[in-house]
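Just dropping this structure here.
Only one protein chain is missing; all other protein chains are in place.
And now, chain A:
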Amino acid sequence: MNDYKIRKISKEYLTDNLIIFSQAKYIRNIDEFPFVIALNEKNAKESFSKIYKGIYESELINDFELVAIREKKKIDRCLDVFMEKTYVANNVNIARGIYINEQKRVAIFVNFKDHIKIMSSALGNKLDECYSIIDKIDDKISEQIKYAYDGKYGFLTSSLMDVGTGFRSNLVFHLPALSIIGYIDKLRDALIQIGYNFENILKENDISESHYYMLSNKFTLGVSEKEIVELLKDLSREIISKEVAARETLINSRIRVLENDIKRAYGLLKHATLIKYEEAIKYISLIKLGISYGFFNDVDENYLDKVVFEISDNYLLEPEKKVISKNDIEYTRSKKIKKCFIGD
C-alpha cells in the first residue's frame, strides 16, 4: 500500500533528537541584604552594586553585557531566549538587570525574584554542560559575595520551593506522537506524582498547545545537584522510549492521515509568507516528526530545533525599532523558518 519506504527510526537518533533544549539554574541571595521583595530603593542600589562588583572582580564581566530593566523590549527578549517566566512587576524602581551572554546562552539575573539567578542553556541534550557552566560561575561569585546560607536549609531563597540547592534543571522534549495519541496527560500525572514538573511550553498568550514539553525537578532540598541531574537524565531515557513506542503505534495505525498532516505542514511552511506563532510551532513539530519517518531529506533538523526558540513575537521584535506591525512580525517569522529548507 505504501508507495514510499518508511525509515526505521533508531533509538540513537531519537535520543539525540527528542531533547532539544537543556537548562540549569542556580538561585542565590546575598546574606547582608533583605531579599528582593523587601528591598527599598536604597538597599536595592547597594545590593545591585555589590553584585556588580562581585561579577566585575571575578572577571566574569568580560563575557557579559548588562541589560537594565528600563530596556523593556530587551528584557522581554532575554526572558524569551532563556524561557524564563519569572518577571517581577512589583517595586518597579529598584535597581535590577540581566547580565547576558546571548551567544553562549548564559545569563545572570540580578534582583528579580531573588538577588542572583545564574542560568545556562544549550540546544540539544546538554544538561551536564549547562550544570558545569553555572557551577563555575557560582563558585566565582561566591568567592566575592557571601551568600545567604544555612547549615540546615542550605541556600536560602525567597521561595520555599527553591530552598536548599537552589538548583533547577530543565529538559525540553519534542513529543509529537505521545501528544497525538493522547498519552501526554497520563505521562504528566505520573511525573508530577513522583516529584517532577512537566509542562507544555512555547505557548504564546496561552493559546496554542505545542508538542514541546519541559521536564524539571520540583524538589531542591534533600537532594544534591548531581543527583538532580542524574535523576532527570534517567527519567529522560524513559520518556524517550515511550515516545518511540508511540511513534510506532502512530505509523502503523494512521499512516494516511499522518502523512497528509505532515506533508501539508511542509507545504505551508515552505510557501506561506505570513505565519502566526502557534501555526508555525505546530507545523515545525510535524515536519520534525516527518523527518524521523524519513519523509523529507531537504530539511535541516538542527536548524528547526534552534528556530523554535527564535520565532516568538518578543524575540522577533527588534528592540531598537519603536513600532513594528503584526504583519512585519509574521513576515519575518516565515522568512526565518524557510531557511530550514536546504538544497531545493
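Methods note: a residue touches a chain if its C-beta (ideal position, glycine included) is under 8 Å from a C-beta of that chain, and two chains touch if they have at least 3 such contacts; residues count from 1.
Please note the rule applied: contacts and distances are computed from a predicted model.
Asks: Out of "Multiple sugar transport system permease protein", "UvrB/UvrC motif-containing protein", "Helix-turn-helix domain-containing protein" or "(2Fe-2S)-binding protein", which one is the UniProt protein name for the chain not included here?
Replies: Matching "Multiple sugar transport system permease protein", "UvrB/UvrC motif-containing protein", "Helix-turn-helix domain-containing protein" or "(2Fe-2S)-binding protein" to the record, the invisible chain is "UvrB/UvrC motif-containing protein".
Asks: In the full complex, which of A:181, A:223 or A:245 touches the chain missing from this view?
Replies: That would be A:223, which touches the missing chain.
Asks: If you put the missing chain back, which residues of chain A would it touch?
Replies: Contacting residues on chain A, toward the hidden partner: 29, 31, 33-35, 37-38, 70, 72, 76, 85-93, 113, 135, 138-139, 142-143, 146-161, 163-165, 167, 195, 206, 219-227.
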